[in-house]
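Of the protein chains in this complex, all but one are displayed in their positions.
And now, chain A:
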C-alpha cells in the first residue's frame, strides 16, 4: 500500500541548505503537505516566546503617549531560550505574577541636554528569573544598542516597570519567534496547484524560484500526472533573535506533539472502559450491523438542536426576538 511505501522505506528526509545565526533554510521531503503545513503553522504562531506584556508607567514626559510607548515596548524581542521552564501566567499558581511566570524589567531614562535616544539595551532586568538569559532584550546590531524605544528632549523623562510574560503569536504577534517563514513546494508548478495570471506567456512572465534547481520540471510532452502529490517542501525560517532558528523548528514540532499528546491522553483516559465516555451505548443505532441503520431517533427528540421537542433550542415553540416563530408556524423551527 501507499501507506507503507512512503512511510517506511525512505521516511521523511531533511537537508539543511543554509544556516546562519538568525536563519535556517532547509528542505523537507517525503512527507505530506498536511504535515508540512502544520509545521509551518506551529512555527509561525504557536512557538512560545517572551514579550513585554504589562507596562507600569510611573512617569512619561516624552512626546509619545503612554499607549504608544507600551506598544513599542511590547514589540521588543526578548531572549526566550529555555522559556519552557516558564509557565504561562494564566496557568501559574501565583496570585498575580511570580518568578515562574514573568520577568520584571525596568527602564529609567532622563535627558540632561540635547537629544537622548533610549534603546532596548536600557531595559534592565530586575530581581530573579528562571535562568540567566531569559527576558534580556535581543541586541543584534554591531553597536550593541538594540531597538530604539523613543527619543527624549531636554528634561524629558520616562520611568517604567515592565512585566515580560510567556505567550504565543496566536495571541499577539509580538510573541512571534520568526519574522517570516518561507514555504514553497513544487517550484515548477508541475502539480498545477497554481494557476498563473499572465499577459502573453506565463513561463516568461513568472520568474522561477531558486528552489527549482532542486527538482526536475515535468516533461511538457508527458501527459499531466493527476496522481502526483507534493512531496518536497522548502522552508526558510527567519528568526528575530529571541530563539535560535533550529530551536524554533524543534519547538514547533514539540508544540504539535503536545497538542496531539493532550488529546491522546484525553482519549485514552476515557477509552479505558472500552467506550467513549459511555456515549456509544447511548447513541448507537442499530447495534453493530450497519444494515440495520435507522435515522437517529433524536430527529424530533433530545438529540437534535433543531427538533420540535420541548428541549429543542430552535423548536417551533421558540419565540424569536421579533415575537413570531422564526419561519412561520411550521412543525420545524427551520
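Things to note:
As a convention for this text, a contact is a pair of C-beta atoms (placed from the backbone, for glycine too) under 8 Å apart; a residue touches a chain by one contact, two chains touch by 3 or more; residues count from 1.
The rule is simple: contacts and distances are computed from a predicted model.
One chain of the complex is hidden; its UniProt record names it "DNA-directed RNA polymerase I and III subunit", one of "DNA-directed RNA polymerase I and III subunit", "Ubiquinone biosynthesis monooxygenase COQ6, mitochondrial", "Small ribosomal subunit protein mS29" or "Serine/threonine-protein kinase SSN3". Only one residue in the set A:37, A:161 or A:190 touches the chain that does not appear here, and it is A:37. When the whole complex is considered, the residue among A:15, A:85 or A:179 that touches the unshown chain is A:15.
If you put the missing chain back, the residues of chain A touching it would be 1-3, 7, 11-16, 19, 24, 26, 28, 31-35, 37-39, 41-42, 45-46, 170-171, 246, 249-250, 253-254, 256-257, 259-264, 266-271, 276-280, 283-286, 288-291, 293, 295-296, 298, 302-306, 311, 313.
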